[in-house]
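Have a look at this one before I ask anything.
Yeah, one chain of the complex is gone here, protein chain that is, but the others are all in their spots.
On to chain A.
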Amino acid sequence: MAYNNDDKRRKAVCGIVAEPTTKQTKIHESMENTNIPDEVLDNILSRLSPKPLMRFRCASKHWNRLITDLNSRSRRMILLCYGRTHLYAFDPKHQNTVKLTYPFEHQIYKFSIIGTLLGIVLLLLEENIVGPRIFILYNPLTRATKKLPGLPRPCCVTAAIGSIYGFSHGNIVTAQGFCFCPSSNNRCYNRKVFSFDVFSLKNGSWTTRKAAGGYQFVDKVGMSLNGFLHWIVLWPCDDKFKIMVLDVMKMVVTHMDGPCLTKQWYNPPSSVLGTLHGRLCMSIIWRNGFDVWVKEQSKWSKQYSIELPLYRYGRENDRDVCILEEGKILVKCGGSNQIIMCHVSEGYYEVFKCASEIRLANNYKGKPFEYVESLFSPSDICNV
């Protein structure tokens, strides 16, 4: 059989037999050791935790390059919120939970995760209910942070409560012009026009846009897909739920129907938007499992219906659901440190235990959020 030229290793093995001279083994050894093959180094480095990894970046230029390039280190991690200000990173593969610290942690009233980009997380910090909103970019692996310029205009009490946020294609979107009151007769949320504030990471500045309103947002944080942000909204006049879609580049607002219009289905946080293999999907949680609806060519279809005894894992009606990439759905149950990861298309689920301090406080919880670890610095994505 002819030699295959793709088998380079074979060449390395049987190639040069003729060593120029036979030096003493000792000298040879020390020479060889300065030349550890990159494959071996990669293999070693990929087993190290962030701390030694960051430290060893200083070892040499070559090591710095290897560590920075380490694709094998791109672990998929899940951010978990506990209480108003506690943030944890959970590694499902190794079932490892790490408490994260971030700037202003002890000064703020609460925080939310708005989105991720290249392993960098956008956090919204609120000093108090009506106080200023602080946006920071945060890399949970390197702990590097960057504070972004504040909102261009102050927000009023009601607006602050009703504000929504989103992060897509390097643009932070927040709208605070509409408001809603919990009391049933108050229709103050039917303001016809509301304003968006958009921060571009590239330009480093805020701009303001207007859009037609008249509805109430169910989701606080929008779901990003292909440069579009999606929020579930409620039309108060006829109790209809829809999905508001914002084209982030053009700043155009449209609306689309959800998979079904019955009100009970949308009882938050039981329904959640996400993506499944690059398409918009919505997961609707029941007591005994959930349905996954997928939008294909402007039509919704129920693709999966999963039976899962959710009631066994913590309090009912107190769950946080997150749709992960690769067709997985994560459910974090109230009052428990158990996390359920359901592999939707494969039809099975796993139950993980994370650090015992992660239970859910009743009122203060946040959706889990998935990110891929990277060594990018916040300044890499926003240089202002």
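Note that a residue touches a chain if its C-beta (ideal position, glycine included) is under 8 Å from a C-beta of that chain, and two chains touch if they have at least 3 such contacts; residues count from 1.
Convention: contacts and distances are computed from a predicted model.
Name of the non-displayed chain as stated in its UniProt record, restricted to "DNA-directed RNA polymerase subunit", "SKP1-like protein", "Proteasome subunit beta" or "Large ribosomal subunit protein bL21m": "SKP1-like protein". If you put the hidden chain back, the residue from A:61, A:93, A:250 or A:299 that touches it is A:61. If you put the missing chain back, the residues of chain A touching it would be 1, 3-4, 7, 9-10, 12-17, 19, 22, 25, 28-30, 32-34, 36-37, 39-40, 43-45, 47-64, 142-144, 377.
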